[in-house]
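As you look at this complex, bear in mind that one protein chain is not there, while each of the others sits in place.
Order as written gives the chain letters A and B; numbering starts at 1 within each chain.
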Amino acid sequence: MGAIGRILVQRLILGVLTLFAVSIVIFVAVNMLPGDFAEAILGQGATPEAVEAIRRDLGLDRPMVQRYLSWLAGVLHGDFGTSFAQANFRSFTGSETGSGLGSVAEQIKPRFQNTIFLAGTTAAIAVPVSLTLGVLAALYRNTVFDRITNVATLTSISSPEFFLAYILILFLAVLNPVFPSLSNIHEGLSFTERLRLTMLPALTLTLVVTAHMMRMTRAAIINLLASPYIEMARLKGLSPMRVIIVHALPNALAPIINVIALNLAYLITGVVVVEVVFVYPGIGQLFVDSVKIRDIPVVQACCLVFAAAYILLNLTADILSILSNPRLRHPK
Amino acid sequence: MAERLLEIRDIHIEGHTDETWVPIINGVSLTLDKGEVLGLIGESGAGKSTLGLAAMGYTRDGCRISSGSVNFDGIELTTADAATRRRLLGARIAYVAQSAAASFNPAHKLIDQHVEAPVVHKIMSREEAMRDGIELYRRLRLPNPEEIGFRYPHQVSGGQLQRAMTAMAMSCRPDLIIFDEPTTALDVTTQIEVLAAIRDIVEQFDTAAIYITHDLAVVAQMADRIKVLLRGDEVEEAETREMLSHPREEYTKSLWAVRSFQRPQKPPAPAGSTPVVALRGVSAAYGKIPVLHDVSFEIAEGRTVAVVGESGSGKSTAARVITGLLPPTEGVVEFMGEPLPPSYRKRSRDQLRQIQMIYQMADTALNPNKTIAEIIGRPVQFYTGRTGRERERRVDQLLEQIELDPATFRGRKPGELSGGQKQRIGIARALAAEPRFIICDEVTSALDQLVAEGILRLLARLQDELGLSYMFITHDLATVRAIADEVVVMKDGRVVETGPRDEMFRPPHHPYTDLLLSSVPEMDPDWLDRLLAERGVENIGDAAADRM
Partner (left out) sequence: MIAIMVEILGLVLGCLALGWVFRAAGRRLTGNRPYFRDMGMGVAFGYALGAVLLVGIIYVYWQGKTAEGPEAARYFFFNKAVEGFILFAVAAWVFRALGRRIGTAGSRRLFRQMPLTAAFGILVITLYALTAIFADFLAPYGQADVFDKVNVLPGGDPAMGGDPRFLLGTDQIGRDLLSRLIFGAQNTVGIAFATTCIAFFLGGTFGFLAATLGGWVDQLLGRLVDVLMAIPALIFALLLMTIASAWAGSEKQLLTLYMVFIIAVIDSTRVFRLARAVAGNIVVMDYIEAARLRGEGLGYLIFREILPNATSPLLAEFGLRFCFVFLTIASLSFLGVGIQPPLADWGSMVRDLAPFINFAAFSPLTASLPLMAAGAIALLTVAVNFVVDWMLYRSSGLKE
């Protein structure tokens, strides 16, 4: 267990270091903002108090390293600072003692849960469908079925998410009203109602992710079926079913886990555009809205959340594929 | 009269490339009686493996049997349905693959893979099959037969895996086993054990076998009859002894003749003369892992020194130290009595020019996107400053020196050349620098024997004409015998023994040198028996009794 433990610890440390480096990159990027930024975003109606509030929030009067460390300390405690939009609002009303609603963390939390729900629904549909199709395409490779799926998945991968989204809206919401085209999710919805509202964005993401996942599964399985030990199993006179289940599957686990994790990571980017199309109240939409009004603390926080999720999923893929490698599990 | 087991008649096999079917086997026939061993021999691309698999009624993806018949004990395999074929495979016909490491499933223990065929074919219960497996491991002289089956493939060495695979093929006591180059990937000293084990067990159970290999000496030990293939066609077939002593066809004769090339050993260099290259107390390491320990030897003017050893002996590392790719941690490399800077980056252009290298894989040694004229012309221009017409003339001259027609080859790219021609271009590129010393790193091991001999003759001629000195890195003692003046034997990063070639092939020696030399198969069907008797291995008695 020594060797594998060491590798796992190494990967974990590497993951943490990457996350740390990413936080520096994001922080430095934000600090490249021009100096008169506070006035610029508040426009001509900026009160000196509001400008001051933003400057204080960004801590523009302190040296950069110190600012970074205090920001990082805040993040580690779940405090991402205060949203500009809220700060602006506060400066107009004059109330300094917020109920906590103005904090970025409070804004992100429910949105994040919604996004996780969307991603979860997508994964629940996409993973079984794409694995099945991928394995079928590998087994029946170079047949008509394989060629049609190849063309279909390539088309799906190549299309922008909003194209697929509008096609689905056209056919499933406008022409045949099966699902609503706007996902106005709010508190207190029943699970089925929520699922119905989430269906179209989830289906759009499914189309994209399934195509990716299917192609990767197909490639992994074909690669596997070309191994000499599979030929050996066939030459032992085993039935095709037994060859697949006993000989291919245990070795297919690592590549398949990898495919799933990588595509869940891919979902993170896809979610942004899809949420905007369906006005789905997730973190992606919050991010885009904040980008438009240059609500820097929110942008910064969302960016970190996305990157963290992305790194975490890649790390998971890495660790699971190490764990499922018999060469590492049973050292010499 | 023996009972007929397998009969392949006029079989044609095609492979699918670039949307068309290309023939691989053109109408070969073969027969095999019960208990008989047939050797299939041929160079790479001869279709040996394809034919071997076809004997099981199996073709790889992208191949098909287009006509002909495969009859195994009364069952026509080409038209049999899948279920019928499956009942035969593993149970009555078994397969032993070239690379055991790749052909064992990494996810399962050896014994689990061993018992699979007998259990699936309902020949034995799982417990019986396991007991039998351990017995087979014992008979194949695997260490720890009780325990070795409970390891995973990657925990077992290559030679042992190959024996475990033979045991697995034996698990159902098949009537026929196809051995597809089972020892090609192994070192010579390991090969012996596997060969002896395979032969014993085949004889003990009176199993018929098709033994596929490219090595004549190996097939001479294993087979009762030999069939020679060339590019999908049969050349000839005869009893082993008959084939070895009286080959009929020109092609077979030429294969046999290769081994006869031997250059007389040159007298040792006069005492006190400066060696061209000398290693003095060289140690080297890859990172923190030491690979060379206090290595010293010299290469005299106009001589060929063969550096011999098995994989991992450090012979190629020694070459990397000489060229400066791997600076030594200790010791020094001298050229004409002057120490060379350790790294090639620090060496002068003239120092670089004097030491040239020819590589094992001509495919990766030549830039596939350049013409032959560019490949040879670049060092001409780089070192001698010739350009334009002068450079062209020199390239043509070099091409003539390596016996290739300049007009035909100047404009070609490496992809349009055969393996032997590519290797000649590699030689010409080295010559273009007008060096004194050339390192030949396994230059013939990737080539078929006939082509390899041509390369050796060319190198010998060039040495005589140009007064070159060679360092010949090889694991093949036939090559050493053919061309070396002196031999350096290496093992585990140390020099075990050095001396003139003719002395090295006469005992007594360092025990490792003896082991290495005696393990090289000879073209004598009795060689293996004799060797095993000399080494005093058990089981030979039973084997001989079963033979008749």
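One rule holds in what follows: a contact is a pair of C-beta atoms (placed from the backbone, for glycine too) under 8 Å apart; a residue touches a chain by one contact, two chains touch by 3 or more.
Note that the structure is predicted; figures quoted are calculated from it, not measured.
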{"item": "Option touching the unshown chain, where A:Y229, A:Y280 or A:Y310 are the choices", "value": "A:Y310"}
{"item": "Among A:A123, A:A261, A:V276 or A:A317, residue touching the chain not depicted", "value": "A:V276"}
{"item": "Touching residues (missing chain, whole complex) on chain B", "value": "17-19, 79, 81-82, 323-325, 344, 347, 349, 352, 355, 357, 359, 361, 364-370, 378-379, 382-383, 429, 433"}
{"item": "Where the unshown chain meets chain A, residue by residue", "value": "18-19, 21-22, 25-26, 29-30, 32-34, 37, 40-41, 136, 140, 144-145, 150-151, 154-155, 157-163, 166-167, 169-171, 174-176, 181, 265, 268-269, 272-273, 276-277, 287-288, 290-292, 294, 296, 299-300, 302-303, 306-307, 310-311, 314"}
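What we mean here is this: only the chains that are shown with their structure count from here on.
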{"item": "Rounded Å distance between chain A and chain B, as computed from the means of their C-alpha atoms", "value": "51"}
{"item": "Touch list for chain B against partner chain A, complex", "value": "56, 58, 60-61, 85-91, 94-95, 97, 99, 102-108, 116-117, 120-121, 152, 154-155"}
{"item": "Complex interface listing, chain A residues touching chain B", "value": "226-229, 231-239, 242, 246-247, 250-251, 326-327, 330, 332"}
